[in-house]
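This report refers to the structure that appears directly beneath it.
Note that one protein chain of the assembly has been removed; the remaining protein chains are unaltered in position.
So that you can tell them apart, the chains are marked A and B in the order they are listed, and the count of residues begins at 1 in each.
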Amino acid sequence: MHAKQIKSGLTAAVSVLMAAALAACGGGESGSGGSPSSSASPSPSASASASAKPSETAPAAKPVTLSVIMHADWAKGGPWEQIMKGYEEKSGNKVDLQIVSDNFEQMVLTKIATEDIPDVLFFFSQSSAIKKAQSGKKPRRFVGRILHFADQSDHFEILPAGRRQGVRHSDERDERVGRPLQQKKYLPTSACPCPARTTSCSQTPRRSRPRASPPFYEAGKDGWPLQVFTFSGFANLLAKQPDLMDKINAHQTTFDQIPEFVDMLQKQADLVKKGYANKNLFSGTYDLSLDELATGKSAMVINADWALPTLLAKYPDAPVGMFPQPFEADSYVGISDPQAAFAFKNSKNVEQAKDLLAYIAEPETLKTYYDAAKTMPSWLGVEAALNGGTADLQPVVEAGRAAPFFNGLTAVSVGDYTKELQALYGGDKTAAEVAKALQKNIDTAAKAAGLAGW
Amino acid sequence: MYPLWLLLPVLAVYGALYIYPTLSGFYYSLTDWNIYKESIRFVGLQQYRDLLAAGDLVNAVRHTLVYAAIVTVFQNGLGLGLALILTTRVPGRNAFRTVFFLPCVLSTLVIGYVFSAIYRPEGILNELLRFVGLGFATTDWLGNADVALYAISVANVWQYAGFAMAIYIAGILVIPKELIEASIIDGSGYLKLVRYVIFPLLAPSFTINVILSLIGSLKVFEIVFALTSGGPGDATEVVNTYIFDRFSDGLYAYGTAANVCLFLVIAVISFYALHLLRRREVQL
């Protein structure tokens, strides 16, 4: 269901975020227009200097308590309590860190709709999610004006999202490149050495298939991971057809009219049909997939690198690596939109909120964050010791072979894609029908939004 | 003797904090409110027309009705049975009452976690089945589209049979002792006591229990969401998960319209049931 999609999809973003949170922040304040290299490099220092002023003035002012809302997934992945404590000591203000998991998105949207806003919000940066958060003028009588995020132009104060602001990523990759994540994870057992990547999707499973244990484990119940296969595949497609997403968003083409997309879905269904995945995959959960992978019961999991810290926390010695999901000779890595932190223009404590964001963007804080989160930093000048799996992917991403998940690029939400994929695995829908259903979700939302072209 | 002003406090609190916001919420089903819109317009019954035209609710409605029937019957059957046994002299009956009531203390969150573990392919239920030689009956309870809905309803009955039991026990306990004693002195057996004394006087409890479980199961959401989220595919999609999806899509007006429809349908069903049950109360 969409809830799930949103929850898991966004959570994914979340987790990524968590990983990516800071990771994504390379763009700094220089806006979406600048070239990645020029915009990225100055940002840590720029932020630092920007923060210096408010930090000086803050103690003089009356101390306030800043409310900060964050998803539990992010909170778990980052040393946030430590960072917030650091800010409290420095500024004299207090931080009320509110961690929410199950009702996160509803809570946030409700708070925004009722103007009962926190001072700082950690939220998804997918364009459709932001659109939701900003959508204004809901019920006339009960909900007031649109809320604007603190920054004038682009809604972001800091920790800009990848695709809007341009995240650093070395070369001339377009500004969309947010942050790495997601590909197959596999377990290098004695039987299966650690390849950087394989050439075709079906080869690896066959090679490493021990009897009775599945080559790859699908978390069909949680459902979110089912999407990764096509997210990743679509990233490869986008590399070849850069204008594809624009066409979709202008309604000049539709998902069911993209044969490569339908093929991807077909391939995914075939993998399961041929028995490469776990039996009973509809009771497979994200949690279990990590346990299966870590204990060697399954050879691979299709997932993102934000799962690694979770896995390693439970199984510190698990020999886990990652490689890009093989679609092409040099496969692209799919990346999710990163988490972003927002301050609200009409928050009572907007200056202090900005101050907190600036503090987070200081090089030392970033270092604290990345040392704990072990994710590829997207701020230039910040280095992090990565977990094994993430380190495997770093060269790929550094080489520019990365493109975003398509659900972060569509103009409106893709709806409950997970459910359609479950139907595909269950044999209730064909690949073409799934593509159609996906498009129908988009059509419905686009019509409701009154987008041009629908 | 019965002054109306005693009703005022409850009416005031309920009317102000529930009725008023709920009704104003209903108003949005007549607008084009959605998350993407810059402004809200009154569109009359458009959302309702779209809802009927879409027709994708049929599946969810069917699942909901099946679910409600199972839950209502078994929850009450089990609850009543337990209440009858546990109001006779059974050793340790207080302990038993506590045990059977325990599950409804749990939040739906807990039920979701625990039953996911029980229903897993290599979970507790299947291990038990294998242990007693019913290995052929094992399945992936929540992943098998044919049984998932029933598996969820079992979890629901597990949780709330004790709830029904408690209401029935309370109902039995308010039956004046003289009546029961008279019946015992009368020399009639236990079954007769149940049939002619307890059942008729239990009618109000029965009404409450049936109505509560009917309404609760027709608007079921949390437990389905916790166990399957409506999946696999749409095998366990119920009306409220469908509505939740629409809200998550940001289609507020449309979701609200579906909500109003669900409200009306449940209201019609429950008021009719209530009417029947009340009439029965009088007859008994």
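Note that a contact is a pair of C-beta atoms (placed from the backbone, for glycine too) under 8 Å apart; a residue touches a chain by one contact, two chains touch by 3 or more.
In this text, contacts and distances are computed from a predicted model.
Asker: Would you mind picking the UniProt name of the chain not drawn here, from "Phenylacetate-CoA oxygenase subunit PaaJ", "Carbohydrate ABC transporter permease", "Allophanate hydrolase subunit 1" or "Glutamate synthase"?
Answerer: Result for the unshown chain: "Carbohydrate ABC transporter permease".
Asker: Using the document's definition of touch, tell me which of A:Gln82, A:Thr110 or A:Gln252 contacts the absent chain.
Answerer: Candidates A:Gln82, A:Thr110 or A:Gln252; residue touching the omitted chain: A:Thr110.
Asker: Go through chain B and note every residue touching the omitted chain.
Answerer: Chain B touches the chain not shown through residues 1-4, 6-7, 9-11, 13-14, 16-22, 24-26, 82, 85-86, 88-91, 94, 96-110, 113-118, 120, 123-124, 127, 158, 162-163, 166-167, 169-171, 173-178, 184, 189-190, 193, 201, 204-205, 207-208, 211-212, 215, 219, 259, 263, 266-267, 270-271, 274.
Asker: Could you pull out which residues of chain A are in touch with the chain that's been left out?
Answerer: Here the touching residues of chain A are 7-8, 11, 14-15, 65, 67, 71-73, 75-76, 96-103, 106-107, 110-111, 113-114, 116, 118, 138-139, 141-143, 222, 224, 286-288, 290-291, 307, 309-311, 313-315.
Basically, only the chains that are shown with their structure count from here on.
Asker: Could you grab the centroid distance between chain A and chain B? Build each centroid from C-alpha atoms only and quote it in angstrom.
Answerer: 37
Asker: Taking the complex as given, what residues does chain A use to touch chain B?
Answerer: Against chain B, chain A makes touches at 1-6, 102, 105, 109, 131-132, 135-142, 220-221, 223, 279-283, 285, 412-413, 415-416, 418-419, 422-423, 425-426, 428-429, 441, 444-445, 448-451.
Asker: Touching chain A in the complex: which residues of chain B?
Answerer: 24, 28, 31-40, 109, 116, 119-121, 140-145, 225, 228-235, 237, 241, 244-246, 248-252, 254
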